[in-house]
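Not every chain is included here, but those present sit where they belong.
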Amino acid sequence: MDKEKIAVGLWLFGKLSDRFMVYHGSRTLEEKMKEASKLKQIQGLEVMYPVDFKDEEIDKFKGLLESYNLKVASVIVDHFCDPKWMHGSFTSSDRKIREDAIQLTKRAMDVSKQLECPRINLWLGQDGYDYPFQADYKVSWDWLAEGIKACAEYQPEVKVALEYKIKEPRTHIFIATVGKALLLANAVNLKNVGVTLDTGHALYCGENPSESLILLDRCGKLFHLHLNDNYREWDHDMIVGSVNFWDYLELFFWLKKIKYEGWFSLDVYPYREDVVSACQQSIENMRTLMGLVDKLGVERLATLVQERDATKTAEVLRGIFK
Amino acid sequence: MDKEKIAVGLWLFGKLSDRFMVYHGSRTLEEKMKEASKLKQIQGLEVMYPVDFKDEEIDKFKGLLESYNLKVASVIVDHFCDPKWMHGSFTSSDRKIREDAIQLTKRAMDVSKQLECPRINLWLGQDGYDYPFQADYKVSWDWLAEGIKACAEYQPEVKVALEYKIKEPRTHIFIATVGKALLLANAVNLKNVGVTLDTGHALYCGENPSESLILLDRCGKLFHLHLNDNYREWDHDMIVGSVNFWDYLELFFWLKKIKYEGWFSLDVYPYREDVVSACQQSIENMRTLMGLVDKLGVERLATLVQERDATKTAEVLRGIFK
């Protein structure tokens, strides 16, 4: 796994809370960097802008990156933490808010270039609706397409990766599934607009992450990868592979099959765990899964996929324990 | 509602079963037609070919349609009842089966024209997978696109409506969600390839049927509409509006808003109910919902949608009881 590039979300080392309590307290940029650097075998960080660092901290951040020998894997633009986005960003009914959303995204693309990171991540988690009769679906989809296009055209050399998620914090988010994300990316029709696959998001909207991966790859739109785990019914953001095992084994098989060369970016949220340990265990689980794919052999697994016989597959898969 | 065209699936009046027992026994074509004709206010039938009638019964069927003054709303091609499709039709690993699937579809398009019905419905329920490592997702999506394209080009004046469903009878069906269905229709890129919205299928894959409707309409791909109800977790095919009320009120609002002129086709499956009664009650529920939309007023509802205030909307919606 020496070649695989592992990244981790920097925000994980700051405040972690839910509606009931704060599980981990806030930390400064320096403190978060220090925590992240305790991880073995990471090469990069994913950062939220301007949550993890402010504009005036960019130079300091670059210095810290250099001193820890870390790259930026992706810049996530904050359209979901600042209360101004409470009722939506790109699809807010307030024109000023929509313009701000686009403006912030463009600014993030500039920042991304400064950080020598070729990619921003757009997760529009507040853009959706909660109740019946609460959204003009047509106009919203128009605004999404137009806004994203405007951003992508601003900096064609920065990739815009759309991260889909079916719900939370809204009961319904517009960019919900791999199908909708691809539909939107295709509608925008620009080379630098693609999709982030978050394996947990795929699992809990009923997708098999492997199928979503291949669908994205087939369309040339696999721009980024987030990893975490859950019980297929909510975005629990647990240690990678701690709940689902075969799904992840299959995913790592397909990643190898398509010769994926992008980042493996950890997006866990360890409410009650030591954060460094939860990330480290996710990394170890990923290493192990990659090793098991090698043990079974990509070609052998590819043959099983062609044969489609679940009983024969079960027989072969148990080979990982031998 | 005088203008709305209501149809009902003819197969509902035949054998209804599950893996445990047979709830309603088989009936001949004549008997099924007679049962269907007991329904008040229907103008059409949706039929499964060649399940509801065989090739040699087409003239007889046309005579029955005429005598009961009914039209054919849509011809569903059987890619899911004949055991030959057990492991898939358009995506079978067996080339011969794939060719048969295309051949049957073309034949159904011919039949469709004979029946003066401008639409076939493709629900590829056996095309998917059950286990991890059981599908070559890339090739499957290629075959879907190629096969559907071949069919659609064969009879450009017959519409091909793709019906999506996330699971059952497979644990994972390829054409799973509105996003994937639209993605596939767009990939085929032919005017006569679009999508069937089944409201129950939308509900149980986490979609709001209204959003799916508008998304399809926005892309010019709303080709057909199936109605039924469930608890948002399985395709129970219950009486329309018997479980979900506000979702259906919203749906009928949007249908009126976009001036939908297609069929309202009942796809219920009344395991333990009198089938004619279950269909009739679905029709009465739909009539009532359409009446309530008129009572509240399309423009007033459209204003609520713009305002996005769930509390104001609640206030107005209670107007249906006044």
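So that you can tell them apart, the chains are marked A and B in the order they are listed, and the count of residues begins at 1 in each.
Quick note on the criterion: a residue touches a chain if its C-beta (ideal position, glycine included) is under 8 Å from a C-beta of that chain, and two chains touch if they have at least 3 such contacts.
Note that the structure is predicted; figures quoted are calculated from it, not measured.
Chemist: With 2 chains in place and all of them the same protein, how many does the whole complex in this file have?
Modeler: 4
FYI, only the chains that are shown with their structure count from here on.
Chemist: Centroid from C-alpha atoms only, then distance subunit A to subunit B, rounded to Å. What do you get?
Modeler: 34
Chemist: Using the touch rule from the top, collect the residues of subunit A that touch subunit B in their complex.
Modeler: Within the complex, subunit A touches subunit B at residues 87, 93, 129-138, 141-142, 166-167, 172, 174, 176-183, 186, 205-208, 210-211, 214-215, 217-218, 246-247, 249-250, 253, 301, 304-306, 308, 310, 313, 317.
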